[in-house]
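Missing here: one protein chain of the complex. Every other protein chain is in place.
Right, chain A next:
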Amino acid sequence: MWRLTRLRHKNGKQIASCSEEMRVKRRENEKGLFILHTLFRDMLLLHKLQHSGPERETHLKALSKALRDSSAQLTFVKYASENSMHLLVSFLTGSNTQCRLHAIRCLHELSHSPHPSVAPTCLPATSYLLTYLSGQSTKFTELCLYTLGNLIPDSDVVKEKLLAQGIIPALASCIENQRHHLAVVEAASFTLSQLLQAKDAAETIMSKVLVSTLPSQLLSVLTPDPQFGLAPAIECAWCLHYMACSQNGKELLACGALSKCSSLLWSLGCAVREGNQDEGLELLVCPLLRCVGNLLSFCPANSLTDQVGDVKLVVALSAFVQAYIHSRPALARESAWVLNNLTAHSTDFCSALLTHNLVPALIQSLAFSEGINTMILRVLANIANKKKEFCVELVQQGLLSSLCATLKMADAEMVTLSLEVLFMLVSSSPQVTEEFVRLNGVSLLEAIQYNSEGEMRRRAAYLLEHHLLFSELQQIEIVSMC
C-alpha cells in the first residue's frame, strides 16, 4: 500500500521560484547541518544547547530547517542515538513555548523521512504528542497530529505503542473539543485515516474505532464548510470509507452514516450537474461514493429508502457517470458500482432511474470500456430483472438496439451479460421479440453460436430455439391464416 508520509500545511513551504530564495535556503540548511555535525561530534555542545539560553531557539529553528533534508534526518538518527531525541523531547516539554514549537517542527520534519529507521527513534516523544492533542494551542496540536499521522504507516512498533497509549480516545476527544477549528479537524481525521488504512489495520483497530465516538464525530463534521473548503470533509470521508470497507462497517448504519453520506453526495451531484468547476470536488466524491457503495451492502433491502433518504440519489449518481466518464473513468465506474448496489434489490430505485429519464444516458455509456459498460449493463439488468413493465420501458428507451451493438463486443463478459438482458427483455413481451427480429437480431445470435465461449453459445441457442423461432412460427401461422 502507499506510504503516506507527508502532508503539507496550508501555509506550507512554497517551491522556491527565485534563485535568491534558494540561496537563502541553502545557507540555512548549511548552518543547520553544521550545527548537527558539531552537536554530534562534540557532546559538550549538546550540553551547551541544553543550557545556552536564548540561542537555543535559534539553534532549534535552524535544526528544524536542516532536518528537511533527508540525509540530515538520517544523520540525526544514526549518530545521535538516544541523546538527541531526549534533547528534543526536553524542548518539546519544556517551559519555553517557542522551543516547544521548534521542537515539534523538528519532529515533524523527521516524520517525513523515507527511511524506516527514523520512525522508531521518535517513540520517546509519542506519549507527549498524544497528551498535547487535548491542548489548546491549535497550531501546535496540528503539528502533533501530522507528526503522529506520518509516523503510523512507517512502523508497526510505533502503531502498537500508540494504540496502547490511547491514540483512539485521544483523537476522539481532540475532534470533539476542536470541532470548530477545521484545520485541527482535518489533521485529526488525516491521522485517523492513516491508522485505519494501515495494511494490518486488523479488525481490532477497526472495532475499537467503531465503538468509540469517532464515527458520529466524523459524520458531524462531514459537510464541507464553504469558507474553509473541502479538506476536512475529505479526510473524514476517507476515514468513513475505510470503516465501511471493514466487515464491521454495518455499525456505521446505526449512526446514520448512509443517510448523511447520501445526502452529501446528492448535494455534490447537483453541483456537478450544474457544471460546478470547483477544483477538487472529485476528491470528496470519491471516498463518499465508496462509503455509500459499501454501506449499501449492510443495509437491509426493506429499509433502503429510509436509510438513503431520497430515491433521487440516482440522479446524482448518473450525473457523476456522465461528468467523469471522459476525464476520470475510474470514478465513473465507481459511480456505476454504487448505482448497481442501489438498484440490485430495490424496485423503487430502479423505477426512479426510469421516471427521471436517466436510462438513455446510461445506454450511451455502454459504448465505453474500462469496466464502465459492464457495470452500467448490470444496472440495466437490475432494472429489467424487477418487472415486465420495466423491460418494456427499457426497450422503448432504446436498449434493444444498443444490445445489438453490445452483442458484438470483444469483451466476453459484456456479451454474456447482454444475452442475459436480452433474455429478460424478450421474455417480457412478444412485441419485444418481434422488435428484436426486426433489428436483425436473429443473425447476431446465430453468429454467436460460432463463438468459442460455451456460455455464450448456450444462451444464444436457447434464445433462438425458445423465443425467436417461436416468433417466426407465429408469423408463419399468421401468414398461413390469411
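In this text, a residue touches a chain if its C-beta (ideal position, glycine included) is under 8 Å from a C-beta of that chain, and two chains touch if they have at least 3 such contacts; residues count from 1.
The rule we apply is simple: contacts and distances are computed from a predicted model.
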item	value
Protein name (UniProt record) of the chain left out of view, among "GDP-L-galactose phosphorylase", "glutathione transferase", "Zinc finger protein 511" or "Histidine-containing phosphotransfer protein"	"Zinc finger protein 511"
Touching residue (missing chain; options A:268, A:344 or A:403)	A:344
Residue in contact with the excluded chain [from A:273, A:328 or A:387]	A:328
Absent-chain contact - pick from A:242, A:266 or A:320	A:242
Residue of A:135, A:280 or A:360 in touch with the missing chain, whole complex considered	A:280
Touch residues of chain A, complete complex, unshown partner	1-2, 4, 6-8, 12, 190, 197, 234, 238, 241-242, 245, 277, 279-280, 282-283, 286-287, 290, 293-294, 296-298, 325-334, 337, 340-341, 343-345, 366-373, 378, 381-382, 385, 405-406, 408-411, 414-415, 417, 419-421, 423-424, 426-427, 430, 433, 442-443, 446-452, 455-456, 458-459, 461-462, 466-467, 469-471
